[in-house]
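Down below is the structure, laid out as structure tokens.
Left out: one protein chain. Kept in place: all the others.
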Amino acid sequence: MQTYYSDLLVIGAGLAGERVAVDSAEKGFNVTCLSIVPARRSHSSAAQGGMQAALGNSAKGEGDCPDIHFGDTVKGSDWGCDQEVARLFADASPIEMRRLAHWGVPWNRVVPGQSFYFKGGQKFEKYEKPENEGLITARAFGGTAKWRTCYTSDGTGHAVMCTMDNRCAQLGINVLDRKEAIALLHDGETCMGAIVRCLRTGQLEAFISKATAICTGGFGRIYKATTNAVICDGGGHIIAMDTGLVPIGNPEAIQFHPTGIVPTDILVTEGCRGDGGTLLDVNEERFMNIYEPEKAELASRDVVSRWMTHHMREGKGVKSAYGEHLWLDIRHLGDKHISTKLREVDEICHHFLGVDPRTELIPVRPTQHYTMAGIRTNKDGAVYGLKGLFSAGEVACWDMHGFNRLGGNSLAETVVAGGIIGAKIVEFLEGYETKIKTDIVTQEYKKQEQRIQDLISGRNGSENVYDVRNDMQEALMKGCFVFRNGPDLEETVETLQKVLDRAGHIGLKSDGLGVNHELAAALKIKGQVKLALMIAKGALDRTESRGSHNRVDFPERNDAEWLTRTLAYWKEDATLPDLQYEDASPVFEIPPGERGYGGGTIIPADEQFVKERMIKKDK
Amino acid sequence: MGRELQFEIFRYNPQKEGDQPRMQTFRLEETQNMTLFIALNRIREEQDPSLIFDFCCRAGICGACAMVINGRPGLACQTKTKDQPSKIVLHPLPVFKLIGDLAVDTGVWFREMYEKTESWVHTSKTFDPTKEEERMNNDVAEQIYELERCIECGCCVSACGTARLREDFMGAAALNRIARFVVDPRDERTDKQYFEIIGNDNGVFGCMGLLACEDVCPKGLPLQNQLGFLRRKMGITAIKEIFRK
Partner (left out) sequence: MSVDATLHVVRPSKRDAVLDWMQMLTGAGLILFMWCHMLLVSSVIISPKVMNAIAYFFEVTYMAQVGGPVIFLAFLLHFVLAARKIPFRAEGQDTIWKHAKMMHHKDTWLWVVQAVTAMIILIMGAIHMWVVLTDLPITAAKSAARIQGGFWFVFYLILLPCVELHVSIGFYRIGIKWGFIKSEGRAAFKKLEGLLFTIFMVIGIITLIRFMFLA
């Protein structure tokens, strides 16, 4: 058995993972990062639009401050977030952006003088102050009061990912690619590393560590239509959930992005709308300004996706061979803007649609995009249920996003949370020693080896993993998409339970040797179906509508009963998740109220309950 | 009804004892808007689950899926079958170590490249969290980003005759990486320091101007211009050094 030791093992080398790693490495701890793909290919690099930080340098961001950012975030979350965490985030974000600038991110900067911008298809003028020349600038994004989204062209994630990976290289952090964690090592109390499948040889290896951090990103791939990379398949969630001790927070909170292109579901950034692009229906007329007079196309994603779906149901969608869709129009932004600030969008349109966005409309519709759901941690990033286990980034439910995360907030979360949690891990590691129980390592290793043998030999059955996966994806698309309702959800739960049973009887069609993909898929299919069941059951039980979770049969936001966070556990041999609940936020800085967009009614929370939890900020 | 596509795919799994490199034929009916991402996944899911290849973002932005498509290195995910003849021949990228079938090890190659080029901003300044960020001209920022757009797919390296002849040639991607730091005012390295890294036949003087790198780069990086820029700069640096003595 190949065994590696380190002080800190970071599973996942996306932005969150590498940012977490940096702090410990700076302090001289021995850090190893694992990733399925070379770090820079992590899905963080796909983020185009930008990251939010209240720097307030640009003309349209003047007067911005962490308080306003905090407020936007809480409203965006539909009061589902942990306000302590959102506060930590909003305060630290500007500093973190500057740190990134110091490390090498080529942020776009303020260009002084007069310039134009578009909003709702119309042209406006703005004037950038000369004294701000050269500071980090920002663009508009959905659900924000100010222009706050820092960016580098429309390759923000890519640029930041490059810089972060450079930083890791500089610090000599061991970033190993083609390593997939398939199980955690733990004794029921403490986590001590992971069993990993090497994706060069197919061999199993043991990575033993004092502290372990799961930073494996989202799990959009359990949906059929998603903007996520093929490796965003929940591997990290599954190994945590499989312990039976760690809960998934708010599994029903899944975000659908308004502008996935049809048919490939590749994302075109929210920056399109931020920069003044509009949504059009079959008659090539705008409609968001009718539903949302104030914010129009720039309401939060849950709201825009909902209205788009609604509008299509009204018969205003464009019919196509791949189902109905709507149009995104950025023609009026002009060639220069498109070929500099929306270059990736331009390329995507060209390569995957054969469309020139300067003269043609882009077919779009809501698509799975982000998982607010995730491994539940406390505000230090420590995972509920196991000591020495941390989590950060999209995989975690640190919970600053609640039931809907704002565009630009998650990429920012990866580095801000990465920084905060990275520092907490250093505190944890300092002076911490642990005994490695080798019997547990050997046991787990053998268990995983056995699992692989069983799959190869077909001992448990001969179900085709790809068929099972397909059925799971279809079920989620049907029951757990933008709009949900009781009967459909019940049916989905039932279907998924059957799928879960089949997932236990997979047998490989191929030999499973080496870097076999069928084996990789088979190793996690069961966990994926369990995650799917958590979503369905969580959504079924949550009889209200909040953020991205829309129950047609319970349209109001019910703060009286549901100002809570779902904690979904999967106990050994269970057929359904065990759902528990905790308060959404231990404290309130902003009491639950109206978001200012999205409409809908609210059943208010108990006044006393809210009052007791209000914190006074003396400034 | 679409065309019937015939795929000739390189097969070899080094982890399988006794396996021999060979070409294998698969057939698939073409569908609308089909890309190689869709086609290869269908082949794997419907015909041969042992087929090894890499995809990640499937949107042309991560660089995972580079392979040799009818003779040219390119990104499979953004290759539309309708732009290809009905016979599509697929090979793994040369130069890089083979993982299996169409997958190669770009990760290790690029990590070594970071080390060789010291791919990070070299600065003596320390970060002060209480201070405003250092200012930068937006044009400079855009210039840096232009070179930062490399997705490390490895196409340029595989397409380069020099790299194929000489294992230790750094390749266009590495030279472009240096150019990225040269234009970055935050990096305090001097021309002389850059010269130590690339002022030799493994670096910029090894490049023979074949320009396949420029022609295959799926991100359209300005490699030709950067290589010329660096050769001039390093050439002049060498001469200055000679006359300084």
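The first chain written gets the first letter, and so on, giving A and B; residue counts start at 1 in each chain.
The definition used in the following text is that a contact is a pair of C-beta atoms (placed from the backbone, for glycine too) under 8 Å apart; a residue touches a chain by one contact, two chains touch by 3 or more.
Bear in mind that the values here come from a model prediction, so they are computed numbers and not experimental data.
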{"item": "Which displayed chains the hidden chain touches across the whole complex", "value": "B"}
{"item": "Hidden partner chain, touching residue among B:27, B:87 or B:232", "value": "B:232"}
{"item": "Where the missing chain touches chain B, by residue", "value": "68, 71-72, 91, 94, 115, 159, 161, 164-165, 192, 195-196, 199-201, 205-212, 214-215, 222, 224-225, 227-229, 231-232, 234-235, 237-239, 241-242"}
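Keep in mind that, in the parts below, only the chains that are shown with their structure count from here on.
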{"item": "Residues on chain B engaged by chain A in the complex (per definition of touch)", "value": "13-16, 32-33, 35, 44-45, 48-52, 54-64, 78, 80, 99-100, 103, 105-108, 110-111, 114-115, 118-121, 123, 125, 127, 129, 131-138, 140-142, 144-145, 148-149, 151-152, 184, 186-187"}
{"item": "Chain A residues touching chain B - in the complex, by the definition given at the top", "value": "37-38, 40-41, 43, 45-46, 95, 97-99, 101-104, 106-111, 133-137, 152-153, 155, 158-159, 162, 165-167, 169-170, 175, 177-178, 199-202, 229-231, 263-264, 266-267, 321, 340, 344, 347-348, 351-352, 354, 466, 508-511, 513-518"}
